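Shown here is a partial selection of chains from the complex, left in place.
Chain naming follows the written order as A, B and C, and within any one chain the residues start at number 1.
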Amino acid sequence: MDDYILDMDRENRLGFPEVIYGKSKSVALLGQILRDYQQENRNALASRLQPEKGEALLNEFPGSFFDPLSGAFLLKRNDLPEADAKVAIISAGSSDQFAVNEALYTLNLLEEAAVCLNDVGVAGLHRLLNRLDDLKKFSVLIVVAGFEGALPSVVGGLLSQPIIAVPTSIGYGVAEGGQSALHAMLSSCANGITVTNIDNGYGAAMAAYRIIQLLKHNP
Amino acid sequence: MDDYILDMDRENRLGFPEVIYGKSKSVALLGQILRDYQQENRNALASRLQPEKGEALLNEFPGSFFDPLSGAFLLKRNDLPEADAKVAIISAGSSDQFAVNEALYTLNLLEEAAVCLNDVGVAGLHRLLNRLDDLKKFSVLIVVAGFEGALPSVVGGLLSQPIIAVPTSIGYGVAEGGQSALHAMLSSCANGITVTNIDNGYGAAMAAYRIIQLLKHNP
Amino acid sequence: MDDYILDMDRENRLGFPEVIYGKSKSVALLGQILRDYQQENRNALASRLQPEKGEALLNEFPGSFFDPLSGAFLLKRNDLPEADAKVAIISAGSSDQFAVNEALYTLNLLEEAAVCLNDVGVAGLHRLLNRLDDLKKFSVLIVVAGFEGALPSVVGGLLSQPIIAVPTSIGYGVAEGGQSALHAMLSSCANGITVTNIDNGYGAAMAAYRIIQLLKHNP
């Protein structure tokens, strides 16, 4: 039988494409899949690529884009004005940037701009409080944090939009791997926060897109 | 200092009220808090009440409502036509009803109707496939499941709305307590599913309400 | 050999007495131990007593005190003016009161007053921000929280005193038993927070007392 079966129909069915999980696929297999997308004149995103795999694909696909921090590879990066952004991606520390970027480039694939607000962790609360009015303008907030993962609780008590919390694996000791942040976010006393898997910037972007798509189709 | 401080301002700040976590509060304390709400002419929800606490409060507050399955107590249950429902609550088995009900009565507090579709677990897939067209009409889907928690993955591959997955503690052996369902939902390969804490029907309803509120304010 | 050996010398050695862990001792054994203290004209604290054991001891020891919420039993409760308090005990929700009380009555045994500030969880941040100036007056802060345990992170970023964080077992799903709160507190990005075992109000009070004792002996 076949080596792989692409779900090319997903865009018709759901309004957004399948994304290629690149971590455990070879460059050869990734190249083959990406060429399938290219032949259909479609953009595509491969996620979690090791740097050397990203570099190899950059060479193979002229005009493509690779972000080594998140491992995200785009056949074509879209040029989107920040002013149109419906999504804000807020993160606790600059170590969480890799997950922020995964969300950002997934939204880029979906042709949605996003604005990033980094380094507003709860240990220095004024950094967040100063930006509250700016943040009220966005439709969806993605909140990214490692260590104790307290940022979504604070944001959720201050702002009323849909909030998608992304725990990251940043931290050490009991925080290593991201379970502490994940559990804190799931246990949040702030109302109506939902959570993705650890480091899953991609999933957060997709969840945000499901909401944006709903807004668009809402008369 | 005071025994408790209510966050009466939350409704102004966020558009929805604080909910009272009732599991570890005494009937006396609960009664006192509920009277504070009553005096401000506001409805209120106390969650996770043990049956005897619910019964005691029913006696104390005429016209109130108590659901023994979920432990949800409402000062006043709203009468809402199902036809207006923007939220569908889908569950895998009838043992998950307690979490379905917690979501349902939280939405009732927020004056949002919801429709429930029970017993459509993936082991008998036709039960879900038969209802797909009906489900396309709702703005938000809350998907509730215990045991292996596979239902959100299947729903997420078939429907494009925002999906909030609620793992339940229903199951035994490795599924006891709900960690298996939680982890399966967080790991879902279906795009853009977000997850609440185990048994957190309340949180799912609040997250759905954040989206509905956004739709309302969207011109 | 003997049934038990009391560490009567501990007060000489360390400046504070042994406390009796009452959860798994019989009323008979507890009574015997408390009489040993009484015969030496000393006050004593038995912790974690089940209500029926507390009631039985109240009958046996006239003038004694029992708090059913925390299970703390004192041979004699000290009358201490709040104005002298060097310790503030801050808690996120009224469900955490049992651990607050354990700290309070342990300090009472040690003849130290404490002030309690309840219900200032991070989902309604203004409740805490309004009290910051009051809190600056205390030498030591004990911060008690269950669920996501975010309160010590916020307090630690705003106040400079020694902060002892006490995670509680209050919560459900991943928060049940208190591991989420414990891990969040251990992972805190706020500088120099230390943590006790889950629900260990007693240990927090003792740690606070070690600091107060140091202050007293400091010329």
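Methods note: a residue touches a chain if its C-beta (ideal position, glycine included) is under 8 Å from a C-beta of that chain, and two chains touch if they have at least 3 such contacts.
The model shown is predicted, which means the values in this text are computed figures rather than measured ones.
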Request  = All chains share one sequence here; work out the copy total for the full complex from the 3 shown.
outcome  = 8
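Throughout what follows, only the chains that are shown with their structure count from here on.
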Of all other chains, the one whose Cα centre sits farthest from chain B = C
Task = Tell me whether chain B and chain C, two copies of the same sequence, contact each other through the same residue numbers or different ones, using over half shared as the line for same.
result = different
Inquiry  = Distance between chain A and chain B based on Cα centroids, please, to the nearest Å.
reply    = 26
Key: chain A-chain C separation of Cα centroids, rounded to whole Å   = 43
Message = Taking the mean of the C-alpha atoms as each chain's centre, how many Å separate chain B from chain C?
response = 35
Message = Could you pull out the residues of chain A that touch at least 2 other chains?
response = 157-158, 182, 186-187, 191
Ask   = For chain C, which residues count as touching chain B in their complex?
value = 93-95, 115-120, 123-124, 126-127, 170, 172-176
Key: chain C-touching residues of chain B, taken from the complex the two chains share   = 1-5, 7, 9-10, 18, 21, 23-25, 29, 48, 167, 169, 177-179, 182, 197-200
Message = Considering only the defined contacts, which chain A positions touch chain C in the complex?
response = 92-93, 121-125, 147-150, 153-154, 156-158, 171, 173-175, 179-191
